[in-house]
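So, chain A:
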Amino acid sequence: MLFNLDGTKPIYIQLSEWLENEILNGNFESDQKIYSQYQLAEIFNINPATAAKGLNILADEQILYKKRGLGMFVANSAKEMILAKRKNQTLKRLVQEIVLEAGRLQVSKEELIEMIKTADIGEAEK
Partner candidate 1 sequence: MSLTKVSLIDVVKKQYIYKLKAYSQVFMSLIFLQLLAVLFSMNGVGSMGGSTGGSVELQVKYFSADFVAAFTMLWGFITAILITTKAYRNDDFVFVTNRVSSNLSNAVFLLTASVIGGITAMLSSYLLKVIVYYFISDLSIKSITVLEAPMELLLGIFSTILYVFLFCALGYLVGTLVQISKAFTVLLPAAFFGTLILEGLSGKAGTVANVFDFFFTESSLVLFIVKIIVSAGLLFSGAFVLSNRLEVRG
Partner candidate 2 sequence: MSVIECSGLTKVYGGAKALNNLSFKIEENKITGLIGRNGAGKTTLLKIIAGLLKETSGELKVFSEKPFNSLQVSANVIFLHDQMNLPTALNLKELLETAASFYPNWDRELADRLLDYFSLNPLQHYNGLSKGMKSTFNMILGLSARVPLTMLDEPTSGMDAAVRKDFYRALLKEYLAYPRTIIISSHHLSEIEDLLEDILLVKEGKEILHMPVDILKEWAIGLQGKTTVIDEWTQNTEVIYTKSIGIDQSYVVVRNHFSETEWQRARNAGIDLTPVTSSDLCVYLTSKTKGGIDDVFNKG
């Protein structure tokens, strides 16, 4: 339904990313209770164990914390942590792809750095 089911990204990862977006959008504030695995299962039509896995990823990264018997809550600096993580991951991945592609096209690292330097940030942001 809402997930990309072609198998490229596991559902629990897509779920954790969706939850991160919810936090970034401000739908959940710090120390607010986030959806339970059962609510997520109901919303996304998936098994609650899968939903729990998605929640646990964020708990492991301390974006969420568990209160015994009460559920999962949004950590204090969750928003910042998510932004930092995204920056590191997304950017890192893109950089890797550029390097790989450059390698295939036989563009040297120096050429690549030049290309980056001359890349117009203004152009990119449009």
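Per the selection procedure, all candidates are chains of the complex that A comes from, given by their letters.
Quick note on the criterion: a contact is a pair of C-beta atoms (placed from the backbone, for glycine too) under 8 Å apart; a residue touches a chain by one contact, two chains touch by 3 or more; residues count from 1.
Model, not experiment: these values are computed from the prediction.
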Complex partner of chain A (touching, any copy) among 1 or 2: 2
Sites on chain A touched by candidate 2 in the complex: 5, 7-8, 10-12, 38, 41-42, 45-50, 53, 100, 103
